[in-house]
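Missing here: one protein chain of the complex. Every other protein chain is in place.
Note that the chains are named A, B and C in the order they appear, and that numbering of residues resets to 1 at the start of each chain.
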């Protein structure tokens, strides 16, 4: 009994309900992991190398990454202030504002595309005046960025709100009692402390932006971003032709996402 | 001074930085709200009525709602136990499991479709054996549900994890000291207390499922769910033909989402 | 130095209602009251974290009623210290100077000097997460003092500390007040803390200040039952005043206590308190002129280790008597034993 105590306890505390939970949880994880792993295993280093030699694939991936980056920067510019207001201020209609911020998650992607086209199209209320200045959205990079911001900005808003909520408001008060202005307290205390949360929200925002397809193709089928290219190849040449590009894209996404997460997590621990 | 004190304070505490934040926050909200409102305003009750008389529209909306519901139920079945394990247990590889659960957010939608097709296709490792039993996924409801579960399950997993984490584990311990088994403590204490969080996760899961387009069309262009129908009409007949359906769908989504949120919120307050 | 004039404000469940008081330069002023009395709100109004709806606040002669916190020249110490978690100890202390655009070198030199005064110079490079409660508190105080505030506002600064550190920090606060001449406004719910620290105490209840005075005054001559009870008065009796020749008596049922002659009598109903430590207990009768002497039976004994509290029932009322362990053992007290208790007429406080 003396030496086997811990192991004995292990067996006796592992109740049947936990075994059932472990089983169901495993099903959940396998359902996500298996398709991705199986897809990657179907390809060989050679087939991936061949794919990368295709200039249109490289251009599409670069376009996806760069438009997603612009979308993330735009989301940060307007989403962080909104997150701060939602975290700190009490104002009339706050619940409504919060619901509007969450709205894009609910709206079907193609509907989002139609809605954006209504505004940013050549005859839309924003698209029309801007087209006179030579700024186009339909079938242009601007349209891709707009669609990405629409579907992914809520990640930045919510992570900023959570980040600022976790900062004790008394730290700002103390900063002010020590002579900081309101702006000084924000930039010297709240923003640095909320930065890890905002950074991980920005990573999610970028990932969400790069993964978008439905909203983008309605407003800009061309120039082709990577998800569009994959669909285009799938329609034209079938599964086997589109899969290598899909594998390249998923590997890039996982790699970038994992390393960004690692960096932002390390920051938040330091 | 005596009567104007509060108002005076209001003006003196409203520092310039807050004005800038309010401005930027307003831009963020308008960017989301304006396209949706503008799109809805373009339609009239008549045009919406006409649209609803179209049988293929009604069938598509019904299909979207019902497949999303099945996807949500499947996600709950396996996602809630996984969320509980993530909240309560410490085990090797937990970080990896959590990352896998978040993976679908990062994967571009069409890539997800390709990955699912690899497994659930007629020649896939799950699709092939099941096709002998007459179960098909390609261009079938099963495929739609599978694609929806893949992209939306993480909402249930994470909301369940957060919900269970918010339940003081000592309540379970106390329940056991009073004679409950492990399963009794879960079903009588943890689950009821985490229910509001799980419910709101389920609402998000349903909303995310109904909004999916990219992953679904790769595996099942037919039978057409509402987002696919909108895209199909947009390609065939242009913006003006697809917009009424988009408006109907967005109104249904917002209505259902708002009322479900209201219900789950009221529950959590009671 | 600091003056509240009819200040009212409510915030959530807390409120301040028509609060007026004045803190003198160099004074150690303690605001004492139960949880929820609005003490912290009062302090935050003084700091400018909230603004009053009515009334005015002056600091050092300037009207600061609507000034933002950064213009008030106050230092604020929160119960849980509110140190900046992303800065080390020295950078925390130097914060106020850096904000005031003092050069890096000078700011750190002055901060190090302040840290030395508070005995935390050796922690200068440490992160604030690894500090003990007492150390954190010293950092918070150094951070406030380095900006040379007119007045230091302290929100229950000792209540999160263990007993031993509490004693040390209490001495430290008293030293800051005495040696550096810092004006202090200190909020607490601990009667003992208030007694040990304050030059003057303001007792607060339900958003109002109910009594202001020296510790001695508040402790021994409370103006209301609330103050008496909050300050731990255990022997509280309700009755009335009677006069017999030159002698004045407080009468409550069978109880008849001689009270000071100069007492203003005539009010039909009043209350009397006698402090447990003012009562002497003895096994035999001692005749003495200016004394109330009562005979009764010991009913209960609570042993606090160093001191012992005995409950003696005399004239139908319970008298709690505080004695040292030493006397307790010499008297060999036990429940049921008959004893005599005595106290001066002057020990009976009427209100």
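The working rule: a contact is a pair of C-beta atoms (placed from the backbone, for glycine too) under 8 Å apart; a residue touches a chain by one contact, two chains touch by 3 or more.
Source: prediction; values computed, not measured.
Contact with the chain that does not appear here is found for just one residue of C:7, C:43, C:140 or C:322, C:322.
Per the touch definition above, the residue from B:19, B:135, B:174 or B:262 contacting the chain not shown is B:174. Within the full complex, the residue among C:195, C:236 or C:318 touching the omitted chain is C:195.
Along chain C, the points of touch with the absent chain fall at residues 34-35, 162, 189, 191-192, 195-196, 215, 219, 232, 275-280, 302-307, 322-326.
As for the chain not pictured, it touches chain B at residues 168, 170-171, 173-182, 184, 188-189, 192-193.
Just so we're on the same page, only the chains that are shown with their structure count from here on.
Distance from the chain A centre to the chain C centre is 54 Å, each centre being the mean of its Cα atoms. Chain geometry summary: the mean Cα position of chain A and that of chain B are 15 Å apart. Annotation for chain C: residues touching 2 or more other chains are 68.
Multi-chain contact residues of chain B, defined as those touching 2 or more other chains: 13.
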